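Only one protein chain is missing; all other protein chains are in place.
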Amino acid sequence: MAVERRTDFGPPHYEKYLPPIIKENYGKWKYHEILKPGVMVHVSESGDKLYTVRASSGRLLSIDKIRIYADLADKYCGGYLRFTSRHNVEFLLTDSANIDPLVADLQKMGHPVGGIGNAITSIVHTQGWVHCHSAATDASGIVKAVMDDLIEYFDGTTKLPGKLRIALACCLNMCGAVHCSDIAILGIHRRPPKVNHETLKKQCEIPNVVSACPTAAIRPAIVDGNQSVEVIEENCMFCANCYTVCPSMPLNDPLNDGVSIWVGGKVSNARTEPMFSKLAIPFIPNNPPRWPEVTDAVRKLVELWAANAHNHERMGEWIQRIGWPKFFKMADIPFQKEHIDDFKHAGLTFKRSTHLTF
Amino acid sequence: MAVERRTDFGPPHYEKYLPPIIKENYGKWKYHEILKPGVMVHVSESGDKLYTVRASSGRLLSIDKIRIYADLADKYCGGYLRFTSRHNVEFLLTDSANIDPLVADLQKMGHPVGGIGNAITSIVHTQGWVHCHSAATDASGIVKAVMDDLIEYFDGTTKLPGKLRIALACCLNMCGAVHCSDIAILGIHRRPPKVNHETLKKQCEIPNVVSACPTAAIRPAIVDGNQSVEVIEENCMFCANCYTVCPSMPLNDPLNDGVSIWVGGKVSNARTEPMFSKLAIPFIPNNPPRWPEVTDAVRKLVELWAANAHNHERMGEWIQRIGWPKFFKMADIPFQKEHIDDFKHAGLTFKRSTHLTF
Amino acid sequence: MAETTYKTPLLDELEKGAWPSFVKEIKMAAKRSPMANDLLGQLEQSYQEKIGHWKHGGIVGVMGYGGGVIGRYSDLSEKYPGVSHFHTMRINQPAGWFYTSEALRSLCDVWERHGSGLTNMHGSTGDIVFLGTRTEELEPIFEELAKLDFDIGGSGSDLRTPSCCNGMARCEWACYDTMQACYQLTQDFQDELHRPAFPYKFKFKFSGCPNDCVASIARSDMSFIGTWRDDIQMDQSEVKKYVDGGLDIQKDVIDRCPGKCMEWNGKELSIENSFCVKCMHCINVMPKALRPGKDRGCTILIGSKAPIVEGAQLSSVLVPFMKLEPPYTEIKDLIERIWDVWCEEGKNRERVGEFIQRVGLGNFLEAIEVEPVPEMVAHPRENPYVFYEEYYEDDDGEEEEEA
Partner (left out) sequence: MAETTYKTPLLDELEKGAWPSFVKEIKMAAKRSPMANDLLGQLEQSYQEKIGHWKHGGIVGVMGYGGGVIGRYSDLSEKYPGVSHFHTMRINQPAGWFYTSEALRSLCDVWERHGSGLTNMHGSTGDIVFLGTRTEELEPIFEELAKLDFDIGGSGSDLRTPSCCNGMARCEWACYDTMQACYQLTQDFQDELHRPAFPYKFKFKFSGCPNDCVASIARSDMSFIGTWRDDIQMDQSEVKKYVDGGLDIQKDVIDRCPGKCMEWNGKELSIENSFCVKCMHCINVMPKALRPGKDRGCTILIGSKAPIVEGAQLSSVLVPFMKLEPPYTEIKDLIERIWDVWCEEGKNRERVGEFIQRVGLGNFLEAIEVEPVPEMVAHPRENPYVFYEEYYEDDDGEEEEEA
């Protein structure tokens, strides 16, 4: 008989990977200070100091690059490093003399150091054309183009009033959880699913397909003798939930796919409660490889916010203070029908007071 | 041939009823001052002064009382008077010497003078058992009992931090528009309609009845050979919309009807945007003639607000500042399932942050 | 007339106390009116039994009018014949609820001759409410009222009796002439007021400033609320007097300003008016020192209503700013476009606010030919479910119009 296969052992225990200084000061950190862009120190009650150098990883990493990280970690910090919740890489140093050489090495290899404090940090993003079947746009490409353009705000060259979080999701599934970002770049379809009537009955359960549609745009139908479904096109708002449950209903369409831009979301409870992002620019066509209209639009938004926000005022807090009418005017974005919510709770987004500025 | 009957001539022109001082200063008022409880003066750019004495009318007035008002108006102010949007009567004087005698006369006849400025003014209310078929409680009786109890806040004996508006509606139709009141007293049914299967088919259109129900609690049924409807009782939330469209579905029920108390609504745009009232006390049984549990509950709420609110802070603004958990604790009201919204937009009333106090 | 004298031990309890007693009023009226007397009897029984005794209303009215009367019948009419019919008449009040003693007396006289002698001054929509009469009295009442120039108000699925705050007549803050606007639109829409032809009721209310003293934002399908576009008028010396008089201007005014746009340097108040949201608070607190600006008009909002059926709504901004002045052409055109669309596509018993939510504000605006502006929303959409209306076809690359 075979040896029983080991399963369900779970992830390795994190303690294995903690540097000694962390083990010793676990739960005993007292305060931190930002020393320069991308570099901070945490000071323990014991007086111990832990230096962190943060660099952009790009997220999509080859094993070659990871091995280089490992080498750097060995060289400067006993082999200890981590990644952040926004996919940056962080080196954990105890010797402050190692900071500058490490930073220099990272910069040399094209991994800018920064993203700490009042800065723009890495864009949380998703798969796009690199791996996902649902993508209405590419993820890595836009992210690269946008961050190339915004690098001054990552590496500390240009100061900002507060943190600004950008996220990208390549379709409405929003794996990048862009719904609560200062600026969100969201891939969108704009053409209803093209039903493949020949494969549908085989690949999909018709009742599931019908019930998948939040706007009841799908109904069963016999087409060319096939049991299939039809889409009432004017009821479709391109969520692609039908496609998720049924491969025979693709929405991907080069002519109509593109991105929308959303602003003013946040996650932290700092000052204001967490907020959803709101629609700013309904549609920008895909324009690979560098999506110049998207990088322009994002830069304009960043600059507008940077020039006008108070200290520690996130994008959404700033807009809340000045009001959306002023925002649309200052951002020079035409306000359109698309901006007005018409989903289930739409009525609650209407302006139900006379608190207006002129 | 008969003379053509005059119709559609509309209300009389208001100018006929304006005192000369108003005609002369129409649109030219400069400022006003509150002289004492229930008495204010408006000063015109011309220097003219118009004194207003406001008294509670009670709203349900006999022609005898109206004639007495008319006499008072003749005696003190050239026959000019008006009623307010909250059903108080206002006498419009030009001679300040007439103020005190008028106030004395009004008080003598049981019509307290007050309600101006930071005070409780008359309760906007509805018909109740005096005239309406839908009433889950009486209107005038509760209003009388509550205002007897709160008279000190109307006549200026006890000062308040701001305006406090109470309203009463005897059923969910909310003719008293209680949905935006600092304190709202709302008649509620708590027993599903008792269907009169014999009359239903004759009196009502079954499809209308079925579609009248917002929670789909009604379905067509044959009962004892009659075409009728049945009510899925656990889906009924007692809105009585079915009864409005169909007399054969009464909800009135002495054992289960009563009132609920709502707090924190406002209409004005002053400072904060208008707000809906929120449920404070889910149910108090009808206890005529003086509804002591209701008067107690209202007084407690008024006192709590009065003792704790800042200047110009309406009930809802105060609660917003301290938070609902503190409100429930201070008001000593148990928080129950009933307080949690479960209608269409319920999810938007949940606490979606960690902004809590302990 | 032979009349029962009812024992009313419960109601008698409501003659006590400082507040005016409706029981006393009914008793006063009962001295002369058997209807009022029987109301007393029936009401006492309701108090005993904790239930009303009115039947579901029937349709009654005056000739040529479809609204203005609420039919009401007792379910104890044998016991209380005086209230076997007990209909309500809604009489359109004069704008601002101003009266002369003479006008009131003549109304009382009509009501003494033909009804219970009981009224509401006023109903919560704003009408003079004549409380309790018989079907056969309706026409004579109307005839007599007509002679006094008093017409009937609305009820049913029609325009309801509009109402307004006293505005320019007695308030320094009125930003447009509420009483004139209310009067004029009432006159111009008499047919809509008297002949129910809408999907459901429709209410106008006119408030002269954002204090909204007729609760228009909460209680009318179309709310006209005065406001201004330029700077708040300030008299610095009067500001100073308030402060010297004990006003804590920082705490009670500046810290409460929703625009966060005021500053007090110990001597002068300054306001960054481009951030002022016209809330009225500072003006309310210092009426001698501050006044609304001079470029005045109103914000028009749409859709408020009580909860039945889809939940209560406050009105929402439709026109951020409009001068509301005679001959009111622009606003009347707008109203008619709204009614056209709503009458065409609204469901039975669907208030305009519910209708807008069902069809979508964007679509509604297109139908009534109003451009969307950001002032209409608290914020743009949060969900990505956008009904983009056009797409390109693969074959020809041309934009195609959908829906």
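Just so it is clear, A, B and C label the chains in written order, and each chain counts residues from 1 on its own.
The rule is simple: contacts are C-beta pairs under 8 Å (C-beta built on N, C-alpha and C of every residue); 3 or more make two chains touch, one makes a residue touch a chain.
Predicted, not measured: the structure shown is a model, and the values here were computed from it.
A.B. asks: Please work out which displayed chains the absent chain touches and list them by label.
C.D. replies: It touches the following shown chains in the full complex: A, B, C.
A.B. asks: Touching the left-out chain: which of A:39, A:89, A:261 or A:340?
C.D. replies: Only one of A:39, A:89, A:261 or A:340 touches the chain omitted from view, namely A:89.
A.B. asks: One chain isn't shown here. Among B:239, B:267, B:284 or B:304, which residue touches it?
C.D. replies: Of the candidates B:239, B:267, B:284 or B:304, B:239 is in touch with the missing chain.
A.B. asks: Contacts of chain A with the missing chain: which residues?
C.D. replies: 5-14, 16-18, 22, 26-27, 29-33, 42, 50, 52, 56-67, 69-71, 73-74, 79-85, 87, 89, 92, 110-112, 124-126, 128-135, 138, 140-141, 143-145, 147-149, 151, 155, 169, 172-177, 179-180, 208, 212, 214, 239, 241, 243-245, 247, 252-254, 257, 267-274, 276, 286, 288-290, 310-312, 343-345
A.B. asks: Can you list, in ascending order, the chain B residues touching the missing chain?
C.D. replies: Per the touch rule, chain B residues meeting the hidden chain are 172, 174, 179, 186, 188, 190-191, 214-215, 233-234, 236-239, 253, 255-256, 260, 262, 264, 276-280, 282-283, 321-325, 327-328, 335-343, 346-358.
A.B. asks: Since one chain has been left out of the picture, which residues of chain C touch it in the full complex?
C.D. replies: 307, 311-312, 382-385
Basically, only the chains that are shown with their structure count from here on.
A.B. asks: Roughly how far is chain B from chain C, centre to centre by C-alpha average, rounded to an integer in Å?
C.D. replies: 13
A.B. asks: If a residue has to touch 2 or more other chains to count, which residues of chain A qualify?
C.D. replies: 348, 352-355
A.B. asks: Residues of chain C touching 2+ other chains?
C.D. replies: Answer for chain C, listing residues that touch two or more other chains: 210, 212, 217, 225, 258, 277-279, 314.
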